[in-house]
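Here it is: the structure, laid out below.
Every protein chain of the complex appears in place save one, which is left out.
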Amino acid sequence: MDVPVWRGHRAGQHMDIRLTAEDGYQAERSYSIASAPENDRVELVVERLDDGEVSPYLTDELRVGDGLELRGPVGGWFAWDAEEGGPLLLVAGGSGIAPLMAMVRHREAAGSDTPVRLLYSSRSYPEIIFRGELETLAAGDGTLEVVHTLTRSRPEGWSGYDRRIDAEMLREVAYQPEERPLAFVCGPTPLVETVATALVELGHDPARVKTERFGPTGG
Amino acid sequence: MGRGFISRGFRGRRREPEGTSERVPPGQYLVDGFPVLSAGPTPRTPLSDWSFTIEGEVDGPQKWSWEEFQALPSERLTRDIHCVTKWSKLDTTWEGVSVDTLLEGVETAAGYVLAYSDGGYTTNLPLEEVTGGKAWIAHTYEGEPLAPEHGGPARLLVPHLYFWKSAKWVRGLRLMNGDEPGFWESLGYHNFGDPWREQRYWGD
Partner (left out) sequence: MDEHRLDGNATAGILEEVFAFEITTARAACVQCGATGEVGAQMAYVTEIGTVLRCSSCDSPLIRIVRQDENPRRYWLDLKGVDYLQFQ
């Protein structure tokens, strides 16, 4: 979307969207910004929940030319600038990829060679958001590694991880605690809590593990 | 309203079935689900540790364990409930012990109560708003034990007032001579909270 007076964001920040019906009824939700700060247009990832109140409106009803009322960008705690360095450990579940994608894209746009490893959990191969872009970025950049795990179904010949992220998987994939990575974990609350707990138990500094729980309304 | 920005084509999940509009207080919308609004972590008090207390300006405090509480006469009731955040739900079914039952034999000159809950939540009411068949300590919702996220094992139920007064995870009532604003009443929400007079905030 184009945002006329957008003041620019940092990779990882989110915005709050408010919908108002003709009779004044309102609903509000937060969405992480998936686009890089260097990008003119602002991109969000919206996962359509069948019984959702806001997501079906955004995915089914909203048309080019419509207005959206928003607040933000906000949330500078869960943000990363290339100057901060790393290495960067990014762990995403489903649409939790959004703020982490902003970080990956920002790193690319800034020409940074900070090592980054993304561990990304999705239900199935076709449901991997930004799959092609991540593949392309990783292929062209030796310092960006993407590891997928598919929890519900796998394509023929899949040799990658096939289960929910757990401590064992993190032990294999994450940087060593001595490398003092900056970790950002985003997605459904159970995944975030499992990962954050496991990283601390593996010896990572809790102050360097930042979490963004999506809560029951996602996004 | 004149709010300004309207989201074209947005309606939300509400619906208003035929013949119910007189049961819906001003400014409210009907919902199908049962929204959960949390101000803190969901307590998980084991029933073996649970008790309910009547204390404060009374001759003798009363306390019931879960077993003792379950042995008290219980009522089934169907009520409409109204949240200050504008959702209303009609014909909700509950089972619980009437506060009148809990106050039987309790001598008091107190005019107010403070309901207090696991996790520190409090809400205040005039004593007369929880007596005379207006309030229950509810343990069953829609025929099932009350779920923790909705206040289980037991919550205060005062359906004639905005639902923030129906304190989740309630553990006791403190009878008091003076009124003392509770968790939300001390932060902008109306001291009394009558949905029919739209008493949402201070000064309403």
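A and B label the chains in the order they appear, each numbered from 1.
Basically, a residue touches a chain if its C-beta (ideal position, glycine included) is under 8 Å from a C-beta of that chain, and two chains touch if they have at least 3 such contacts.
The structure displayed is predicted, hence computed values, not measured ones.
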Which displayed chains the hidden chain touches across the whole complex: A, B
Touch criterion as defined above, residue of A:8, A:76, A:155 or A:203 at the omitted chain: A:76
Hidden partner chain, touching residue among A:16, A:69 or A:127: A:16
Residues of chain B in contact with the chain not shown: 3, 36-42, 83-86, 119-120, 149, 164, 184, 186-189, 200-201
Chain A residues touching the omitted chain (full complex): 14, 16, 26, 28, 30, 71-72, 74-78, 189-190, 193, 207, 210-213, 215-216
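We adopt the following convention: only the chains that are shown with their structure count from here on.
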Mean-CA-position distance for chain B and chain A (Å): 38
Chain A contact footprint on chain B (complex, rising order): 1, 3, 5-14, 29, 33, 36, 86
Residues of chain A defined as touching chain B within the complex: 19-25, 27, 51, 53, 57, 61-63, 66-69, 216
